[in-house]
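Mind having a look at this structure? Questions to follow.
Note that this complex is displayed minus one protein chain, with the remaining chains in position.
When the chains are written out, they are named A, B, C, D, E, F and G in that same order, and each has its own residue count from 1.
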Amino acid sequence: MEPRVMIILGSASDFPIAEKAVNILETLEVPYDVRVASAHRTHDKVKRIVKESTEGSVEVFIGIAGLSAHLPGIMAANTHKPVVGVPVNVKFGGLDALFATVQMPIGAPVASVGVDRGENAAILAAQIIGAHDEEVRKRLSNMRRNFFFKIKDDEEKLEGKLN
Amino acid sequence: MEPRVMIILGSASDFPIAEKAVNILETLEVPYDVRVASAHRTHDKVKRIVKESTEGSVEVFIGIAGLSAHLPGIMAANTHKPVVGVPVNVKFGGLDALFATVQMPIGAPVASVGVDRGENAAILAAQIIGAHDEEVRKRLSNMRRNFFFKIKDDEEKLEGKLN
Amino acid sequence: MEPRVMIILGSASDFPIAEKAVNILETLEVPYDVRVASAHRTHDKVKRIVKESTEGSVEVFIGIAGLSAHLPGIMAANTHKPVVGVPVNVKFGGLDALFATVQMPIGAPVASVGVDRGENAAILAAQIIGAHDEEVRKRLSNMRRNFFFKIKDDEEKLEGKLN
Amino acid sequence: MEPRVMIILGSASDFPIAEKAVNILETLEVPYDVRVASAHRTHDKVKRIVKESTEGSVEVFIGIAGLSAHLPGIMAANTHKPVVGVPVNVKFGGLDALFATVQMPIGAPVASVGVDRGENAAILAAQIIGAHDEEVRKRLSNMRRNFFFKIKDDEEKLEGKLN
Amino acid sequence: MEPRVMIILGSASDFPIAEKAVNILETLEVPYDVRVASAHRTHDKVKRIVKESTEGSVEVFIGIAGLSAHLPGIMAANTHKPVVGVPVNVKFGGLDALFATVQMPIGAPVASVGVDRGENAAILAAQIIGAHDEEVRKRLSNMRRNFFFKIKDDEEKLEGKLN
Amino acid sequence: MEPRVMIILGSASDFPIAEKAVNILETLEVPYDVRVASAHRTHDKVKRIVKESTEGSVEVFIGIAGLSAHLPGIMAANTHKPVVGVPVNVKFGGLDALFATVQMPIGAPVASVGVDRGENAAILAAQIIGAHDEEVRKRLSNMRRNFFFKIKDDEEKLEGKLN
Amino acid sequence: MEPRVMIILGSASDFPIAEKAVNILETLEVPYDVRVASAHRTHDKVKRIVKESTEGSVEVFIGIAGLSAHLPGIMAANTHKPVVGVPVNVKFGGLDALFATVQMPIGAPVASVGVDRGENAAILAAQIIGAHDEEVRKRLSNMRRNFFFKIKDDEEKLEGKLN
Partner (left out) sequence: MEPRVMIILGSASDFPIAEKAVNILETLEVPYDVRVASAHRTHDKVKRIVKESTEGSVEVFIGIAGLSAHLPGIMAANTHKPVVGVPVNVKFGGLDALFATVQMPIGAPVASVGVDRGENAAILAAQIIGAHDEEVRKRLSNMRRNFFFKIKDDEEKLEGKLN
């Protein structure tokens, strides 16, 4: 199936964060593709992936990177489609990556989620697709309901233990 | 016209940031609505606006707030549609608001843009709508092209002066 | 016995912090109840617990949460009774949670204690109850005296070893 | 009338923050007293005020201080009644004062509100008194309702202008 | 004369910082060129300037940018010649720009100087050229000697006033 | 022998930091005394130790504390003799303790050394005593010379391995 | 009179901070000398002043510097007498200068006071001299008593106005 979400990792070491996003997209049956490409070291590859994906089936991008984290910004500079950024904690608790992801200049926004928060990047991507695709919105609604039921269940178990 | 973007300000003092967003949406001819409602002080109003808007025509939300900035998070808890958050600088250069906006738990993402960056919130909202609306994407593409031409022009003028 | 303190945890992972509070309240013989409910994921539950508790026997609330830590703020928005907030360290040494807990707008204060400081939340709750309940104040005074005796004892042992 | 809230300012320069607290307490008709005394420079005075007030009519304390902000902590060390701390911004956006106010060791909590947030200190003090004084709770409830009406009014005016 | 230093500003608002660099290079008689180009908004221009300059006469690059400050990193990704980065203070005292400039991944270093420190970028560029150009090294040595004489002179005047 | 340095630990958990100071003072043959006393929990003890020590043989104080770290400041408020403060890392890398130690108001300075840096507190204490005691200054000079010789030796060994 | 305190400013722009120290030393009749010399730009001068002063009459040093603030550390490396450091706020609220002043390695302590706190540097210097000079200790005691009387007086005036 044609990918609707394109995930780019800044480096192979960001894989555990990407995995969290992938698991959510699998659950939501949203087709995706994952690439590894660096804003600085394999820059043309980033650009080529973004350009081709934009013209193809991709509706949302996810960029995952740590440190000076230029990857999501570079992606955002090469497409009119929305780009979600996930700052990864390598140093400073991820504050460097968060700043580099979110503090974009006028005209090239990145939609930043929390540090190491791959799951939320995927949910946000599904929300963006779901804004015009009722099927995805329903699956998202189901997943969140199940997730919230599970939380409620955990809550009740813990409350049972505590009181 | 029915609003496609719903902007909520956490307090009247956030108005200058909202204005930046509104100007962009006007340029892009994306219909919007602006409300002022506080996550803590007029909480039921927030919830009602979000619920009604989600069932209505709204495709994307923008929440603008400073300090402990719970507004975008509360919005995200009440809809499956995407919520863009704009942290506003009141104290600590806006670091408190940035953290409160972006560090959301699993299941309820907020798409944070940079501190005080109302314009980018509007562009991101338009990108989200544009993911399935070619007209908006074209206007966005035009606006960015004009903006980038203007930048190039400014660059050349400045370069002329400098060299 | 009817609870006089209502403790809400933002997530099951905050349990070790809640346990510290519970132990203090046990010692002080202040009846309490513990619930787990998320500001974003089981929001109506938070609201219902706070509303019912406020009308019931609860005199003070304790909210325990990490990251964007909206829980104590949401509790404070739904009651006129005092709400104590405990920021939990998940990222950034807990600075994100501290900011989200303490930087509340005018009209909806949260009484923040230190990061991960569940014991102090319980002591503060007992102080608030003790402001009009002499029995609790006496038990608090005893507990603190014993605690300070123990500290003095530890001090003297250590001093013995050192000098 | 006998003071129910004792406000201590760490230095005369903290007066604008104290004034915010005083205005709220006036509105709520909660009798208070204001003193100026430094944790380091007029330390015995702090101690004497706290001891005497604790034995007297005072139910809650408010300590207002900037920089290394030891005042609220010293107050908390000398009473079993609750102490609210207001960190004041002198340097570092008030982060030094916030840390010094909130990061108290086990056994001596301070209830910190946000940086420069004198109003919330007063509201919190009234909530603490209101936990057992229905009259104060009613006035608090009225004040908040009026305040929230005013906010709603401002919101509607602004919305009128915006839409 | 052919430029030996290529200065790129991320935006026209960075001009005051660039001016400091330009004044130093004038004093040192090191030919330079100044361009304005954005890592995100006129990205191809950045790349073209860097590629052409690298093949041409340019020996060192200076990139000046604020906020998420990707410019120097993008320059470094497109040349084997050294790139000096100047973080500009727009928000957070420039900490966001400093992190984005200096925290580069392995393989693509940027030589960061202090926040807003355009002069030092120019001196560093001259030191790099001076590593193999005795003329420039002499002029640099003269300039620093004069500068240090001026400082000594100022010091003595101030000491005269003080003692 | 009568103590010339009085070391106070804020809590028994600060012992490893105190040990570093003690070892240096042993080497320098500077008599000292160690106490454990808390600014908040055994406050009168702090005051009594400081008052008595000031009237006795003590020439310099060292206060060691983490978190809101009021201990050195309280010591400084109770003596005209110099007080050295050692911030201890418990949370935030010790930034809370550093701020609480160093940001003292006019009139009550604390001489702060680096986070967890017990050795330097002892050396500073010896320097203060050495300002008028030639014997101590000589021992200090010897110790530093030996230390620097050892460093030089380590340097040479490492250089041997490296080159 | 022979100087007992040697003050070195890192740059002429630090003069307002030095002035605060000078005023205190005048009041205390402690003879001092002021020099301006940079750790990086007139480094030999720093060294020469410190060496000569150490052999001469100087008992304590004060180093005042902003930014990377190496001056007090360099002074401490060239004497066995105590060195007080005053971090000056130029960027980041002075956090860069505070870190550079206080985070010294083992063997070369600097006694840091608060950001921009020239007065406390002078008081600390007088406390160090006063540790063995009863005259200075008396004057210090008088000055602090007067200062604290003045504070008490201000407190009472303000309390009069407030109550």
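As a convention for this text, a residue touches a chain if its C-beta (ideal position, glycine included) is under 8 Å from a C-beta of that chain, and two chains touch if they have at least 3 such contacts.
Quick caveat: nothing in here was measured; it's all calculated off a predicted structure.
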| item | value |
| --- | --- |
| Chain not shown, its touching partners among those shown | A, E, F, G |
| Contacting the left-out chain in the complete assembly, out of G:S38, G:S53 or G:N89 | G:S38 |
| Of G:A100, G:A121 or G:V136, the one touching the omitted chain in the full complex | G:A100 |
| Interface with the unshown chain - residue positions in chain F | 89, 93-95, 114-116, 147-148, 151-152, 154-155, 158-159, 162-163 |
| Residues of chain E in contact with the chain not shown | 59-60, 80-82, 84, 98, 102-104, 106-115, 117, 119-121, 123-124, 127-133, 137, 140-141, 144, 147-148 |
| Contact footprint on chain G, counting only the chain that is left out | 10-11, 38-41, 43, 67-70, 73-74, 76-78, 91-92, 95-96, 99-105, 107-108 |
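The definition used in the following text is that only the chains that are shown with their structure count from here on.
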| item | value |
| --- | --- |
| Fitted rotation between chain D and its twin chain F in degrees, CA, nearest 5 | 180 |
| Interchain centroid distance [CA atoms averaged], chain A/chain B, Å | 19 |
| For chain A paired with chain G, centre-to-centre distance based on mean C-alpha positions, whole Å | 52 |
| Where chain E touches two or more other chains, by residue | 11, 38, 41, 67-68, 91-93, 95 |
| Pairs of chains found to touch, sorted by chain label | A-B, A-C, A-E, B-C, B-D, B-E, C-D, C-F, D-F, D-G, E-G, F-G |
